[in-house]
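All protein chains but one are shown in place.
Which chain is which? They are A and B, in the order written, and residues in each are numbered from 1.
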Amino acid sequence: MSLQRFILKRTLSIIPIMFGVSVITFGMFHLTPGDPVTQLVALNPDVSAAEEAALRERWGLSGPVWEQYLDWISNVLVGDFGLELQTGREVSDIVWSRLPETIALGLFGWAFALVIAIPAGIYAAINKDNLGDTISRFLALSGISIPNFWLGLMLILIFSLYLGLFPVLAPSRQSLLSPEMLWYLILPGITIGTASAASIMRVMRTSMTEELNKEYVTAARAKGLPERTVILKHVLRNSLISVVTLAATLTASIVAGSVVVEVVFNWPGLGREFIDAINQREINVVMAITLFTGFFVILANLVADIVYAALDPRIRYD
Amino acid sequence: MTDRNIHEDRGRIQVSGFDSDRVRDREPISDWTDESSGETVGRWRRGFRKFKRNRSAMGALVVVVVMALASFFARPVEMFGVVVQPFSLAPYDPTTILYLGVDSSVNVYDPPSWQYPMGVDGSGRDLFSRLLVGGRYSLSIGFIVVGLTASFGLIYGSISGYYGGNVDELMMRIVDTIFAFPGLILALIIVAILGGGYWQLVLAFSLFGWAGYGRLVRGEVLKIKENEYVLAAKALGARDRSVVFRHIAPNAMPPLIVLASLNIGSVVIGVAALGFLGLGLDPSSAEWGTMLNATRSTLIQGPGGQIPWWATVYPGAAIFIFVMSMNMIGDGINDALDAQQTGVGRGGED
Partner (left out) sequence: MPSRHNSSDSNRQINRRNVIATIGAAGAASLAGCGGQSGGDGSDGGDGGDGGDGGNLFPLDVQLEVNADNSDRLQMVELIAESMEQTGYFNTTVETYEWNTYVGRVLDPEYQNNGFIPCIGLSGTFNPGSFSNALHHSTNIGACCNLNGISDPEIDELMDSARYGVDVAEDADLRAERYDEVWNYLAEERYSSITHFNLATSVSNTDLHGFEMWPFQDGMYSYNMFAPQDEQIMWVDRDNAAGDSELSDLSEGGTLSLAFGANIESFDPPHSSDTTSTLAQNFLFESLTDNDAQGNVYPWLAESYELLNTSSIERIAYADYMSTVGTTEEGAIDTDEQVVMQHPEDSPAEDDEVRVLLPDDATAAAEDGTFGMQYRYNLQEGVEFHNGDELTADDVVATYEYVENSVLAPQTFDSLLTAVKVDEYTVDLYAQVPDAEAERELPGLLILNASQIEAVEKGNIDPREGNLPVGTGPYEFAEFEDAQYYEVTKFDNYWTEQKGVSEAFSWFDGSDEFPDGPVIDGFEVEIVPDNSTRSGALQNGEIDSTYGLNTSTLDDFKSSEEFLVYGVETGGYEYIQYPVNVAPFDDARLRQAINHLIPRERIVENVFSGYGRPAWTPIPQLAQGSGTADADALEEELKPMNEYNVERAEELLEQVAADN
């Protein structure tokens, strides 16, 4: 199978998964006992039967479940996620307006993870089992064990409050592309990227160690290539492929991490909106963000698979 | 939180160790090969010996056992009106407000002292007692969730891998779909729908948390089922069920155990994260994340104000130490059994 056919096939394969994602999203909110309207009526006896029916109609809650699902999904497909119940604003507007902040944070987290983890992984693999390796392995283990909300709190405490190096407030009127954004991004970016950095470092170390034991490395060394060239040109390249396999997983973890980190840092992104919406029972917003997250992770998986397939000649497109 | 390290997308993209093609192509890293898997018992015994030599893993094991015992013996345990555990290591009930009745000289956020070794929290309760009792929530939820999800995942993955074909296809599509959601997001939604509470939390992390095990076991089963002894068993007319449970499942155990031990840490962090977001247990409960949430605001004091660091550092450190220990144990088992888990992505965020 050619790479092109693989890409096509792989792309098509996400359709049923996307369908499944939409079913889970919808199902979680609609198969639970007592839909929003029932609850509203229970709380507010002044609501008349006609009003109740109208509410159901408006919130797409009338008719059998599958019909409600079809209604909902057909609206979603044209980008209509309904209205925020309290303010009557378009949910899609809310999601789009918050999205850039989250993407900026996620990208920064990713960048931080790569910048820290790859050199650390190389260092640990080359210096396997000496003190530096032990320390960096310990740090990596700490990195995946530390609760990110606690890490965020500690970073704010030390770097913003004690040392006064970074702002406490989240950015509000700064343009996302302006240079001062960097100051705002550093602490939440580090918080969100730490777990990923630790994971990447561990994978880098393992795969580099593996690669370094391979025959071609011995051969290259025997040829008299400088160690630096051997590592950077050959070993590193092959090891990075294993990082690509991680990419989708880590993207999912960064997406989830953004929920907690945005709350800790008061960051005006989708994650905070998600928690706000949960607290205010804004069901349409919660559903939209859930669905959005699912689609995003699926796409990240797709891209990672394609990149991996393109990079690794050993893979069979079966 | 599901563990996404076995990211094997329909047999193509995998973290090394679970791609059967690559495993076969690769040079053996250990002396253990498929051929030797007939002697599973030997592998376990060897693994156990190796684990015992791993000092950090053994240390971590001691920490976890101590924490578990401490929280169990923190306050008496009653079951159906019968006291099954009469000891109480914790000097006070976690809900006791010290300045009412016990000791009126106590103030909120009193620093650690001989009498209250970890200080007093914002409601005037003894932090040491709360921390001990609080371990019950995190630890028990962690173990229960992992027990439930690993068992279900084992069955699910075995069935999927063993039968193959359309059954496998459908079952794995379901797993793929679950993997499209970060586990914390799913747990958040479930708790938002059902409300907070102990069993709600268990359900929140169990309902979709088995997917990782399912996929892992299925991959193992695919490898094992072509083995000669399985083929032989089948040829001899063994029933499907007995083949799966007698031969296949036991061989899939080592990686499953590694994943489970790593996952306990993820679940504990997840529970704490929900508590921190105010969506877990009752806000006055002694669960560690909930305690952090309650004292979070004290981190930023007025100018020159003293931060009651004990209220934040101790619960946070408790989570950290427990999760770190579980991860060290997981790494230790991994090395010992050569299960080749990379332990990636288990920060609780995914």
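Keep in mind that, in the parts below, a contact is a pair of C-beta atoms (placed from the backbone, for glycine too) under 8 Å apart; a residue touches a chain by one contact, two chains touch by 3 or more.
Just so it is clear, the model here is predicted, and its values are computed rather than measured.
Novice: Which shown chains does the hidden chain touch?
Specialist: Counting the whole assembly, the omitted chain is in touch with A, B.
Novice: Which of A:16, A:132 or A:268 touches the chain that is not shown?
Specialist: Candidates A:16, A:132 or A:268; residue touching the omitted chain: A:268.
Novice: Taking the entire complex into account, which one of B:129, B:293 or B:325 touches the absent chain?
Specialist: Answer from the full complex: B:293 touches the omitted chain.
Novice: Among B:183, B:196 or B:315, which residue is in contact with the omitted chain in the full complex?
Specialist: B:196
Novice: Please give every residue of chain A in contact with the chain that is not shown.
Specialist: These residues touch the chain not displayed: 29, 32-50, 85-89, 94, 97, 156, 160-161, 164, 167-170, 172-173, 263, 266, 268, 272-273, 275-276, 279-283, 286.
Novice: Which positions on chain B touch the chain that was left off?
Specialist: The missing chain touches chain B at positions 93, 95-97, 99-101, 107-109, 122-124, 192-198, 276-279, 281-285, 293-294, 296-305.
We adopt the following convention: only the chains that are shown with their structure count from here on.
Novice: Between chain A and chain B, tell me the centre distance in angstrom, where each centre is the average of that chain's C-alpha atoms.
Specialist: So the centre of chain A lies 21 Å away from the centre of chain B.
Novice: Sort out for me which residues of chain A touch chain B in the complex.
Specialist: Residue list for chain A touching chain B: 13, 16-17, 20-21, 23-24, 28-29, 32, 141-150, 153-154, 156-157, 161, 168, 194-196, 198-199, 202-203, 206-207, 210, 213-214, 242, 245-246, 248-250, 252-257, 259-260, 263, 274-275, 278-279, 286, 290, 293-295, 297-298, 301, 304-305, 308-309, 314-318.
Novice: Quick one: in the complex, what on chain B touches chain A?
Specialist: Touch list, chain B to chain A: 4-5, 7, 9-16, 21-22, 25-27, 29, 173-174, 176-185, 188-190, 192-194, 265, 269, 272-273, 276-279, 289, 292, 296, 299-300, 307, 312, 316, 319-320, 323-324, 327-328, 331, 342-350.
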